[in-house]
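One protein chain is absent from this view; the other protein chains keep their places.
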Amino acid sequence: MAEFVLKRLLSALPVLLLVTLISASIMHLVPGDPAVIIAGQNASDAEVQQVRAALGLDRPFIERLGAWYAGLARGDLGQSLLLNRPVSEAIVERLPVTLALAGFALLLTVVIGVPAGMIAALRANTVVDQAVLVVALAGVSVPNFWLSLMLIVAFGVWLDVLPAGGYIPFADDPVGWVKCLILPGVSLALLQIGLLARITRATMLEVLRQDYIRTARAKGLPVFKVVGQHALRNVMVPVVTVVGISFGLLLSGSVVIETVYSIPGLGRLLASAIFGRDYPVIQGGLLVTAVMLVLLNLCVDLLYAVIDPRVKNDGRS
Amino acid sequence: MAEAEARRPPSLTRRLFSHRLFVTGLVLFGIVVAMAVFADLLATAAPEKMNFRARFRTPEWAFLLGTDNYGRDIWSRLVHGARLSLAIGFAVVIVTGVAGTVIGLLAGYFKRLDGPLMRTMDALMAFPAILLAIAIAAALGPSAVNAVIALSAVYTPRTARIVRSAALVVREMDYVQAAIASGSRHMWILWRHILPNSLAPLIVQLTFIFAYAVLAESILSFLGVGPPPPTPTWGNMIAEGQGYLREAPLLALFPGIAIAVTALGLNLLGDGLRDVLDPRLRVQHG
Partner (left out) sequence: MSPLRFGRQARTAIAATFASGALLCAGLAASGAALAQQRLPMMVFAQEAPPPTLDPYFSTSVSTRNIAMHIFETLITRDENNAVIPQLAASVDESADGLTYTFKLRRGVKFHNGKEMTSADVKASMERYKRMALQKVILAPVTAIEAPDAHTIVMRLDKRVPAFLDELSSFVTPLAILPADQASRDGGKIDIIGTGPLQFVEWKPDSHVRLKRFADYAVDTRDKGTNGFAGRKEIHFEQVDFKLVKDPGARVAGLESGQFHIIEDLPVPAAKRLAGNPKIALYDLKNWWLHGAWVNHAKSPTQDNRVRRALQIALDMEEIMEIATDGAYVLQPGLQYPGNPYYVTNGAQHYNRKDPEGARKLLAEAGYKGEELVIITNSSYQSMYKAAQVAAEQLKAAGFKVRMDVFDWATAMARRRDANAWNLWFTGQGTGPSVGPFAALKDVVSPQKNQITADPVIDELYGQLITGTTFEARKATFAKFQERVYDNVLFLKFGDLTRKQASLSTVKGFVPYRIPRLWNVRVE
């Protein structure tokens, strides 16, 4: 097991290196730099150049990239150009917010998606089944930033029961914290509920077809008991996989949701950093995101192997 | 796709068309395609024409869905927006399909290429998709073509993965092993054996990618890095309507519905295709 983990982590290193190279290269190709933002709207070219020189942005790309890697080797992600603090601090401040949002969305996804999928499977090929499928697909089809805007108008403005945006930390006001997360959590979860429901349904159908289940049902055991004892365990395998993938998708989906709802999370940090050309934040933030995804995939694979040791570990399909 | 069908039992078409959800999806998507194709006929005004005195009108005979803050007819912009949005989606499907297939086949078939190719694909997939698209679009400049490039870069790795998985499986099959052993040329084996048997999951994936691409283009336009005005896309219609959300919610409402209908149609299509082409795929595909 330890060997497996180590092998996976080692094989992730070249991927992480590639991630940093790709992000640096793409940002190098994006025109503009933070000097124009810092110098302000009225600054002349000479003034912008002054800021650029003061920040070291006129050094050659390779030199700046080298300096960043050198810092990385020391464990230093550098200083944000626009936020006046170390990159690591900026990330650490925002990570819990995104994790809270993604966690909340994941909770909604599982709580709604798994039962929906199971019901659809138990009532396979009936109207209920088709309805669940269509609703699930509708959730995936609706553009979630647009839905967010509509939800804000409906709940935040017309009905005025939920905040129209912003974030209140749990420590400040637990009730407010929950209220802030409801609309964005729902917007995020909609993407994944459909996915999870359909996978659960498909797996349940497979499992229900198994002989020992049919035997149990033929024996007259109640449906829920049969499902609970036998089917659920088998359903967990792909469900866990999908949940793992979902969490990764939720993290990236949070970019747009956090922007629309003005939530100070990692997604919005990265999006603003790209528009503000805050290179250290982009580099550091994308690296952290990639590391999280690698660890997440690793956990999922480990869980997968633990739940069903018959599964071969040569990669998910 | 025609080749694959010819090899299969003729009841495929019948099976497809008796699948209720597939047909629903086809109808929905068909309506949108018709809107795009017949946009010139369906539109009641030029989509860029501004009417200074007719701003923020609610739906009426002259302006079926009302007008926006420039006084432009929303209905006409909606039908013309279908063109660019669908064109971009279609282009992404083509580019992703070709690139993903090539990479996936090479990775699945040639063991030495598998490692480096898949590492690169993994690295691209480690980026939150929308950030990668934003960065590429910002680097290349805002245009429909660059949006296609950006989105293709995001979806190719996922497609390559699917094709590779299928290729891996097919490569191990007896008749392929026999062909390799008997010295057949690799290209021929790829073309004749591997590719056709990897098509089913690919096609299903591509319908979903069409849907993702339409959705993603709207996000790019919403964030300001999509195709530039004045050509309407559903995404930039929503972006322009965002500033008037409270006072004139209709501006953002209709394009969002249009996107949802398109994506839903495509998703139903894809689901139906998957159910019919290969029921085993239901569990495999995420």
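For clarity, chains are labelled A and B in written order, and residue numbers in each chain start from 1.
One rule holds in what follows: a contact is a pair of C-beta atoms (placed from the backbone, for glycine too) under 8 Å apart; a residue touches a chain by one contact, two chains touch by 3 or more.
Nothing here was measured: the structure is a model prediction, and the numbers come from that model.
Visitor: Sort through A:Leu101, A:Leu133, A:Leu269 or A:Val288 and give me the one touching the missing partner chain.
Guide: Only one of A:Leu101, A:Leu133, A:Leu269 or A:Val288 touches the chain omitted from view, namely A:Leu269.
Visitor: Can you work out which residue in B:Ala82, B:Leu105 or B:Ala138 touches the chain that's missing from view?
Guide: Once the missing chain is taken into account, the touching residue is B:Ala138.
Visitor: Please output the residues of chain A touching the missing chain, sorted low to high.
Guide: That gives, for chain A, the contact residues 30-34, 36-48, 50-51, 54-55, 80, 82-85, 90, 94, 152, 156-157, 163-166, 262, 264, 268-269, 275-277.
Visitor: Identify the residues of chain B touching the omitted chain, counting contacts across the whole complex.
Guide: 48-50, 52, 55, 69-70, 138, 141-142, 223-225, 228-230, 243-248
Everything below uses one rule, namely that only the chains that are shown with their structure count from here on.
Visitor: Which residues of chain B touch chain A in their complex?
Guide: Checking each residue of chain B against chain A gives 20-21, 24, 119-120, 122-124, 126-132, 134-136, 138-140, 165, 211, 215, 218-219, 222-223, 238, 242, 245-246, 249, 252-253, 255-256, 259-264, 266-268, 271, 282-286.
Visitor: Where on chain A does chain B make contact in their complex?
Guide: 14-16, 18-19, 22-23, 26-27, 29-31, 130, 133-134, 137-138, 140-143, 145-147, 149-150, 152-153, 157, 195, 199, 202-203, 206, 238, 241-242, 245, 251-253, 255-256, 259, 267, 270-271, 274-275, 286, 289-290, 293-294, 317
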